[in-house]
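Working notes, beginning with the structure itself.
Omission of a single protein chain aside, the complex is shown with its protein chains in their original locations.
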Amino acid sequence: MEVYGMNAVLHRAQILVEALPYIQKFSGKIVVVKYGGSTRNEDSTSFFQDLVMMKQVNIHPVVVHGGGPEITALLESMGSQVQFVNGLRVTDHTVLDAASMVLVGKINKQIVSQIQSYGGNAIGLSGIDGKLLLAEKKQSKDVDLGYVGEIKEVNCTLLRGLIEQGYIPVISPLGVDHQGQRYNINADTVAAVVAGALNAEKLVLSTNVAGLYVEENGEKQTISAIGAKKIAEYIASGQIHGGMVPKVQACLEALSRGVQRTHIVDGRQEHVLLLELLTDTGVGTMVTKEDDV
Amino acid sequence: MEVYGMNAVLHRAQILVEALPYIQKFSGKIVVVKYGGSTRNEDSTSFFQDLVMMKQVNIHPVVVHGGGPEITALLESMGSQVQFVNGLRVTDHTVLDAASMVLVGKINKQIVSQIQSYGGNAIGLSGIDGKLLLAEKKQSKDVDLGYVGEIKEVNCTLLRGLIEQGYIPVISPLGVDHQGQRYNINADTVAAVVAGALNAEKLVLSTNVAGLYVEENGEKQTISAIGAKKIAEYIASGQIHGGMVPKVQACLEALSRGVQRTHIVDGRQEHVLLLELLTDTGVGTMVTKEDDV
Amino acid sequence: MEVYGMNAVLHRAQILVEALPYIQKFSGKIVVVKYGGSTRNEDSTSFFQDLVMMKQVNIHPVVVHGGGPEITALLESMGSQVQFVNGLRVTDHTVLDAASMVLVGKINKQIVSQIQSYGGNAIGLSGIDGKLLLAEKKQSKDVDLGYVGEIKEVNCTLLRGLIEQGYIPVISPLGVDHQGQRYNINADTVAAVVAGALNAEKLVLSTNVAGLYVEENGEKQTISAIGAKKIAEYIASGQIHGGMVPKVQACLEALSRGVQRTHIVDGRQEHVLLLELLTDTGVGTMVTKEDDV
Amino acid sequence: MEVYGMNAVLHRAQILVEALPYIQKFSGKIVVVKYGGSTRNEDSTSFFQDLVMMKQVNIHPVVVHGGGPEITALLESMGSQVQFVNGLRVTDHTVLDAASMVLVGKINKQIVSQIQSYGGNAIGLSGIDGKLLLAEKKQSKDVDLGYVGEIKEVNCTLLRGLIEQGYIPVISPLGVDHQGQRYNINADTVAAVVAGALNAEKLVLSTNVAGLYVEENGEKQTISAIGAKKIAEYIASGQIHGGMVPKVQACLEALSRGVQRTHIVDGRQEHVLLLELLTDTGVGTMVTKEDDV
Amino acid sequence: MEVYGMNAVLHRAQILVEALPYIQKFSGKIVVVKYGGSTRNEDSTSFFQDLVMMKQVNIHPVVVHGGGPEITALLESMGSQVQFVNGLRVTDHTVLDAASMVLVGKINKQIVSQIQSYGGNAIGLSGIDGKLLLAEKKQSKDVDLGYVGEIKEVNCTLLRGLIEQGYIPVISPLGVDHQGQRYNINADTVAAVVAGALNAEKLVLSTNVAGLYVEENGEKQTISAIGAKKIAEYIASGQIHGGMVPKVQACLEALSRGVQRTHIVDGRQEHVLLLELLTDTGVGTMVTKEDDV
Partner (left out) sequence: MEVYGMNAVLHRAQILVEALPYIQKFSGKIVVVKYGGSTRNEDSTSFFQDLVMMKQVNIHPVVVHGGGPEITALLESMGSQVQFVNGLRVTDHTVLDAASMVLVGKINKQIVSQIQSYGGNAIGLSGIDGKLLLAEKKQSKDVDLGYVGEIKEVNCTLLRGLIEQGYIPVISPLGVDHQGQRYNINADTVAAVVAGALNAEKLVLSTNVAGLYVEENGEKQTISAIGAKKIAEYIASGQIHGGMVPKVQACLEALSRGVQRTHIVDGRQEHVLLLELLTDTGVGTMVTKEDDV
């Protein structure tokens, strides 16, 4: 090996050792990561590498994924009509089957095999398998959304067993009730509830924006940290709106279930998960219980 | 409770007790069941009840399923062309995704939730999950079939762990290699290889015919038991042909891997799995290593 | 197999599957069964079959037996005198040895080997073995009954260990104190206390009458369910009297120790244990904590 | 405490420490002890203390007991006739019940509670319980001895589990076959076979003579050590005869099953078990595989 | 073996059995023993034998040792000056290294190998190893004592694991903080804190006096038992003074942490540990929480 090469390796070793204190901080902890549907079209190589690296250094990622746009695409390619009421997809049998096919049969297996291609071992599960997400029909006023569910109980024994055996669980957001009826469930909510049930150290929601922002004087200001009270104000004033509302609500849900830290990060950013772990302040927006953390 | 009712219950109790010796014979044993694609359209209620009953009496079913016709249907509904060479499906990326969606995302979850509706707890896995079926590209002369694989190794630790925790594993016939490349695998072969790897007591292949038959003088004769040598003769003479050939080959494969008994049964028959267990001679055709059993 | 035979087997399979929901209700639970001395002379084949069937479907029976009449018979055959004070047997050394011989050496081993003859595996223990029933001398006013004991503590670790290893424990109603002094203990009480200590789901007392009855207008009325308060009234009024009093008191004892359901059933009835499990209302009399259940 | 007392305690401490090397030699090992029927009438206090002491210092005794004379006594007290053919008891149903009552119901429980009175915890089992001694009918030429069995298999899992949980197993010499038929078995043979199955370090047969002796010139000469070949000679020459023959045969049986050392000791001697352990040469007669040990 | 020899062995067996009740009282319990520096120069043979004997009879000793005089000797032989402030050793780097060398490298290994020479298996650990004694700098008014620490946490998982595997832990009184800074800690305090953390049954402090004494009328009166309140009085009045003060304070510390009994014994007495266990009243002085025990 020439001198040049050895210097490069030495540099590599130094970098590894600099990362050590950051890694030790989360060693043995569970981090639930929501892998956003909208960021999936980008090249996600670094995202999967980060998951494998985390597992290798004894941090335990659990992945929850969505897939809304691809469900719509499949339904359209099959000639089915897609119907939304107040922004929520009406889920009949056809839609449920399409969602299950896209989420469990396609996206989940792509994530699992991508993780495996970097030497990790992932195991894909829907909330149906082993009654991982025991659910019931979500009650909504005025309108019947069909097979849309909410979670009653998480099978933590199953998840913890797999985590301890060295697997990275990858969860599709479907649930099942005791009668075997399957339900579609919002993926952000699944991530929040699973994080709470597993006593996760962190919930990381990967989105396609650079964290949470408010518009002041017509300019977008990214927020690095925000508390629950402030969020309520911003939602009321309309400063947080649209797709960001369910994200912050998922964060608040996780916090109320005992998760220590929740983060909204930009899934398009290379190595966003390692960046989140290897920096003191994190990247994106940290949503906390108290306003001043 | 009226007298009449009590007599009925007494009868029920007597029946249960009569079944005891048959149940004890297989207590604690693993039975791999191939759930045939072609029988799936019928009402399969009794099939799922049988699986749950088996698990309840300490017999451990492992289900492998297929789904060829539905893969074709999905591809057609999406406007894709289906191509076969020598009866084997050419599997490009589109076909692989469609197979994965139908097998893992639809059929597997239907089976899992059906089992759950009768009070069992099933867990659906593809061969990709946890590298359950470590595979490599199947080499075939003359023609490139694309992503069609054959199994190199079964992750028995994962399966045995789930079985011991009380789950009924339901396996979709897909595999993965160390680089994360996924493959479609023949479901009968998966059932045979998994049965061998788990040291299963029985392999039961559920088909849409009344077991194996030969035609003599233009009449179909169902065979109740047959050995390997006789099968070779019948295949050579064309008496066993068509869709039955891969079934008997799967049986021989399982036998060569140490499975005690293999059976080809009629999946359309009500309670066919319990019938198989509760009778001295079994139903359908038993394929054995030696000709005279 | 002829068509007739196959229909019979199909009927058997259907019956099994119909029993499934009843079985699932008690799956993994412990049921303590008092096997009554007075019913032992009848043909008890179905009783032992029922125990083995229960164990096979993952319900865990624990058997406690009595044997008063046979103790008396042995003592008489040996020329010893039997003395009762207020209906209680005075237990000197000779009586204690005779009781131990009949209970542990004869009846217990008969039960154990009967269960084994139907393919179950039973293990017979007296309360002396492993200090299973740690006891002390029962204090009674006016009269010294000799070596008659009451239970201070049950060795649940020993029992649970055997149950998990697949054994059906069969317990003879003798106890021992820390000084190695053995005691005779009432078998109904043993059953109640053991049921409480094991957090059993059910206590079933098998007797030689068709459950609890009251006499109204000179006619016996079998009671299907009764609560603690009503029982007190009936005992006070003399409507429950004689041998039934200790039975209902054992039920109340078990209920006060946290057992969910207690039943007094007719041990002479064929398959009485399975009947109890396979019917919605049970057979015989259910004694509950509250009057209106 | 006065000076005198302290000196006595110091002496006690010194004695304990002197015993240490002897104890360490057998630490963690299993010693099977046959507790002879004929020595049972003496005061056996020290015998039970020795068992408890052994267990306390991490040597694991397993006790097998006999009880022939008391079986005869019970049968006679009940007016039954006792029949022997060539010195072997003909065992019909009545005899089997009597043997079971005396062995399991009386002697076994006396031993168990005696051990408990010195602070040990014993658990009494017959070979029937948990199919501890799986047996079959002993075939003998010319004469049908009835329910006399020989051992096919020992349930070592059960015994080892109890030993590890801190219990001293006490075994009554009865066996059972798969059909639930019980058998009477020779206690010396049970001890030898159990010792072999458990890979015991020692088999100690307690008798009512001072070890094995030969008569030379009309004088009894106690033998301190003897090998298999010499024994054959002595039996042939009649120098070993009568009740000693089955004892030495049991020793040879144990040796052939891999037991390291076998001893015939005088059960009437105070603390005979500790003497055996605490001396370099042992007490009584050591029977070995080779003649010169 | 001659008659004389056998009588001697019989005597030995009787002594062993007489010790049984005393041994049983502490069976399975942990006893923390402070092995005093000042008694180390005497012949300690019997001390190590006692430890091995205790472990053999299922009593679990944990040894903590000191070594002040030898630290001073080493420092002097190396030409270093030893400085004390108010009787406390000022611990700079040189002193810390010397203490570590003497305690861990010399005394600890001597104790460990002595125990091993009697057939026990000891494992020597300093409080640094496995962060056994997590410490911080001891704050003292007026003067900086350097690297003198106090214990924040004991790694009980490590200790219990070793105890269960059959080892006798031997602990040197050094601690470490999270930054890897090592500290010297008072050995009596270590013994008290470790005894509390392990829920020890007893703390035995071995000294070079015959227990605690008070001087009345110019005569030393050894106290056999004393309570906390009385001790406070005696310290205030100066009746307990000098080296005895830290001993009684260590006892009180242990009592306040839940240890049942604490004892100050004369380490020069032969077999002092066994004497302590084998007598009803113990030897030396028992310090208790309440004055009247």
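Quick notes
Order as written gives the chain letters A, B, C, D and E; numbering starts at 1 within each chain.
Note that in this section contacts are C-beta pairs under 8 Å (C-beta built on N, C-alpha and C of every residue); 3 or more make two chains touch, one makes a residue touch a chain.
This one's a predicted model, so the numbers in the text were calculated from it and none came from an experiment.
The hidden chain, counted over the whole complex, makes contact with A, E.
Interface note for the absent chain: among E:Gln24, E:Asn58, E:Gln83 or E:Gln181, the touching residue is E:Gln181. The chain that is not drawn here is touched, among residues E:Ser113, E:Ser140 or E:Ser237, by E:Ser113.
Across E:Leu10, E:Ile23, E:Met53 or E:Val102, the residue that sits in touch with the chain not pictured is E:Val102. Residues of chain E in contact with the chain left out of this view: 74, 77-79, 97, 100-106, 108-109, 112-118, 121-126, 128-131, 157-158, 161-162, 165, 167, 174, 176, 178-182. One chain is missing from the display, and on chain A it is touched by residues 1, 5-6, 9-21, 23-24, 27, 46, 49-50, 52-53, 56-58, 118-119, 270-271, 274-275, 278-279, 281, 283.
Here, only the chains that are shown with their structure count from here on.
A repeat of the D-E interface exists among C-D, B-C or A-B. It is B-C, with more than half of its contact pairs matching by residue number. The central chain of the assembly on a C-alpha centroid basis is C. Computed centre separation for the pair chain A/chain C is 55 angstrom, with centres defined by C-alpha atoms.
Annotation for chain E: no residues touch two or more other chains. Under the stated contact rule, the graph of chain-to-chain touches is a line, running from one end chain to the other without closing. Annotation, chain-chain contacts: A-B, B-C, C-D, D-E (touch as defined at the top).
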